[in-house]
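Missing here is one protein chain; the remaining ones are kept as they sit in the complex.
Let's turn to subunit A:
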């Protein structure tokens, strides 16, 4: 009897709470809204697809941010990159460069800014918090400047369909983008040498270096990945909203970071999970959706959302420290 009790406590102790808290919390939130908002149609296919549409962009940027944070760095410029990319791809279309030109412009914008971030962090050795904080302003400024804050409309139907507005049957194209990002991200983090080196770099930069890992190059790559994902996110905004606009992605950096940390990735680096990030993002989206259906106004939504994030992370922490 006694040994059984101690077994179960040791199971609780070994159980990695930080890693799994988000799944438990997500299921809790789902059940809660399913029960309380059943009559309001929370569980309808339509509403579920809505949640997926609303969270796709955060999830995609979250996949790349998982790498950045796993490497013990941070990227605050993703929201601004998305804004600038939405504009550059819209402008490319407007100037007649076609879909291919728009993709090059959108992704190129993201990669370029990611490259600058990465070089500043690894060659000039400035902490990524400062580099990307500065770059957030620079990029946002550029986005406002290129069209003098005017939105750029998109009339190319194929672009709009591919990047965010289309549905295949009942299923939004955004879901495919999200799935692609998650599958690729998960495999790269778990199953490639680059993924392992990223985690080693974040876990102990010194030991990684002493083990022959090119720490600078690894970091440069994670910033490139983050820029790339933010560029894609910008194109998805553009496709969904039929335009490029400097206001897109505003505040997304915080939602993205929240999704990553909520998902179980350590803010100190070395531990990361792409699947967790997506669940984190879905959970934030579900809470948003549920609160809107409940009729809370934006201010109340923000308060509840913030509290839930703090609680979830605190619970995960507390449980591991025990």
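Simple rule for what comes next: contacts are C-beta pairs under 8 Å (C-beta built on N, C-alpha and C of every residue); 3 or more make two chains touch, one makes a residue touch a chain; residues count from 1.
The criterion applied here is as follows: contacts and distances are computed from a predicted model.
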Report the protein name recorded by UniProt for the chain absent from the figure; options are "Oxidoreductase", "NADH dehydrogenase", "Fumarate reductase iron-sulfur subunit" or "Ribose import ATP-binding protein RbsA 1". "Ribose import ATP-binding protein RbsA 1"
Based on the whole complex, identify which of A:51, A:162, A:213 or A:282 touches the chain you can't see. A:213
Identified contact with the non-displayed chain, of A:31, A:130, A:168 or A:187: A:187
Counting contacts across the full complex, list the positions on subunit A that touch the omitted chain. 187, 191-193, 196-197, 199-200, 203-204, 206-214, 270-271
